[in-house]
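Every protein chain but one is kept in place in this view of the complex.
Chains: A and B, in written order; residue numbering restarts at 1 for each.
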Amino acid sequence: MIGYYISLALRSLRSTPILSALMVAAIAVGVGASMTVLTLNYMMSQNALEHKDDVLFAVQLDSWDVNKAYDNANEIPWQLTYKDAQALLRSDIPTHQVAMHRYGFTVELEDSAIRPYTADIRVTTRDFFSLFDVPFIYGGTWEKTADGSPMQVVVLSKATNEKLFSGENSVGKTVVLNSQPFTVIGVIDTWEPSPKIYDVNNSSFAEVESLFVPFGLHRKLEIYSWGNTNGWDSGEEGEGYEGFLQSESVWIQFWVELSDSEQKAGYESFLTAYIQGQKDQGRFERPLKFALSKPSEWLVLNEVLSDDNRVLGWVSLAFLLVCVINAVALLLAKFLRKAPEAGVRRALGASRNAIFTQHLIESSTIGILGGIAGILLAFMGISGIRYLAMGQLDTVARIDWVMVAAAIGLALIASLLAGLYPAWRISRTNPSIYLKTQ
Amino acid sequence: MLKMHNVRKSFRTDTIETHALRDFSLEVKEGEFVSVTGPSGSGKTTFLNIAGLLETPTGGQYLLDSEDVSNLNDRQRSRLRNEKIGFIFQGFNLIPDLNLFDNIDVPLRYRGFNAKERRKRIEKVLEQVGLSARAKHLPAQLSGGQQQRVAIARALAGEPRFLLADEPTGNLDSLMARQVMELLEFINEWGTTIVMVTHDPELARRAHRNIQIVDGQVCDLRTLTEQPEAATA
Partner (left out) sequence: MLELQPMLSALWRNKVPALLISLQLALTLAIISNIVIIIQERIEKIGRPTGIAVEEIIAINVMAIPQDYDMIGAISADMDLLRKLPLVKDATVTNQVPLSQSGSAGTFYTQPNQKVGGENSNRYNTDPNFINTLGLKLVAGRNFTNTEMQYYDPSEIRDVNVAVITQQFAENIYPGQDPIGKPLYDGDSHPIEIIGVVERHLGAWVDWSKAGNVAFFPIARNTQDINYLVRAEPGKRDEVLKTLVEKLSERDPQRVIKTRILSEYVARSYAGDNLMVKVLSIVAATLSFIVALGIVGLTIFWINQRAKQIGVKRALGATRSNISRYFLVENSLIAVTGIALGSAAALIVNQYMVRDYSQPVLTLVPLSICALLVLVVSLTAALAPALRAANISPATATRSV
């Protein structure tokens, strides 16, 4: 019977091509607009660390100015000072812990035709790869000693390894960074968390860095951060690079992996004790405060999904709602015009349910067509957004199969909702009034 | 075949209640050809709608084929309409978007026959009404008489035992009207019970029996002739 209804639906659509096109267009535009915006919001809300959401924590310590709280949602600086990061690294409680920041080097290869270029670097402790589950193709991370003393080793991204070594196993080869020789120790596989969860306070949708170097290099290479550096106590800064390292400026991002609640409780008391100890030395003058945020909480706290995105989300849903109401009105008009036919069908033995189903299937047909057209519009919308964002949203402005399925689902639900009342109305109409001539 | 006992039907609007049928009782036997006449607004159409299970009576009892159908749900009534009742209307009521074949196909679809059975039946009834060659035509391409023959074919395709006709010749000229009437008589001879509402006294006389509806009540011709006698008695 479904087949019969579908053929009736198609026949009916063909019989009023303009009205049908209008309804399909209304649904398509509504679905297209919503899917464009919702896709963006959905991609921006992804949590690449969802599988470790219960064990990973971003660490914040309130080392800020006693006179003025840090200007963010939980009033704790996003990042740590270098000296606090070093102190926390000495704890053996966490399963893994990462202190890191963004940096940049010029990259060269000896005896190579490749022109020197600048690359984004992540300066990090060795646990970065295990804590964030970064897969290696060749080699692995550096030894623990490299986190404390200068060792010129480097881990390459897959793309960098392709560029410099044509994708071959480059472990043991030399790359020249800021004219210093570094030995390749590992190559990671493609790994593109988006949003860039481990560094949302610089640029949430930036690409992953192309090289990774150990945390023990700071003093030797006088590395400053290329990410955000925030200070409040400019008067206290001592002489030289060492002065910068010992300053109250916050620029180190810190993550820990705590496998169970016991470990977490242990780490919390460690942090409490650490802050108490610092207070005794005249630091941490604000009330004792720190935060351990899960990846999912971290994304919310950092407002990775901005207010503007949320506004667009609501606007697009409201838009879809208008399109649905519009479709209700047009379907009502169309169905009521065909009421005499429904009356004849009732007389010939169609039950109310049969009439209802027939018309609901007609609405769904419009929905499916609208959904397909809507996906095309969403693709156009997404590429429009990539264009307007000037490359800043390339990692999130893309449609995956989940969203394609969701678009069709949304269109179907929208049109079923739109068709519900008109189909019900026509199935309830008394057939006899349409059977009389007049 | 059809038996109504004290059937009532009233329509209620915000302010007034109108009684379309009042204590309406009637029996039609298997194989009968009954014509129903009466002035406008007397309740003829309401009677036909109730008889055809398109409307439910407000009260009273209606037996179709000895089965009490007064309290059936929509699904059961639709099923009965589909299997036992055929409709013929003054305005033909063919579905304009569907060709003859597909129009006749409609009740058979709701019956749930398979494609082969449907095709067999459609071809058979088209043959009976002499329109086999026009199966792919749209209703609008036919004359009024031809359209009414298609409507009759559609009513017959499900082999109903009971045919309800509402002014079947009302929109036709006299020649076509006669042809349609002959077709109905032919169908009746093959055993189908027919109830026909009409204005035309000549057509009414051609039925086995004529009943009149006045003010929502059956006014049997016998009763009409008997009443004066009773009055004189």
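Worth a mention:
Operating definition for what follows: a contact is a pair of C-beta atoms (placed from the backbone, for glycine too) under 8 Å apart; a residue touches a chain by one contact, two chains touch by 3 or more.
Computed from a predicted structure; not experimentally measured.
Shown chains touched by the undisplayed chain in the intact complex: A.
Touch with the chain that is not drawn comes from one residue among A:Ala69, A:Ile137, A:Ala329 or A:Val404, which is A:Ala329.
When the omitted chain is restored, the residue from A:Ile76, A:Leu312 or A:Ile375 that touches it is A:Leu312.
One of A:Leu13, A:Ala33 or A:Val171 touches the chain omitted from the figure, and that residue is A:Ala33. The chain omitted from view is touched by exactly one of A:Met1, A:Ala159, A:Leu388 or A:Ala405, namely A:Leu388.
For chain A, the residues touching the absent chain in the complete assembly are 19, 22, 25-26, 29-30, 33, 37, 65, 67-68, 104, 106, 108, 116-118, 178-180, 221-222, 224, 229, 232-235, 237-244, 306-308, 310-312, 315-316, 318-319, 321-323, 325-326, 328-330, 332-334, 336-337, 384-385, 388-390, 392, 421, 425, 437-438.
The rule is simple: only the chains that are shown with their structure count from here on.
Of all residues in chain A, only 1, 4, 11-12, 15, 340-341, 343-354, 430-432, 435-437 touch chain B in the complex they form. The residues of chain B lying in touch with chain A in their complex are 45, 49, 52, 54-55, 74-75, 77-79, 81-83, 87, 89-91, 93-98, 106-107, 109-112, 154, 158, 166-167, 170-171.
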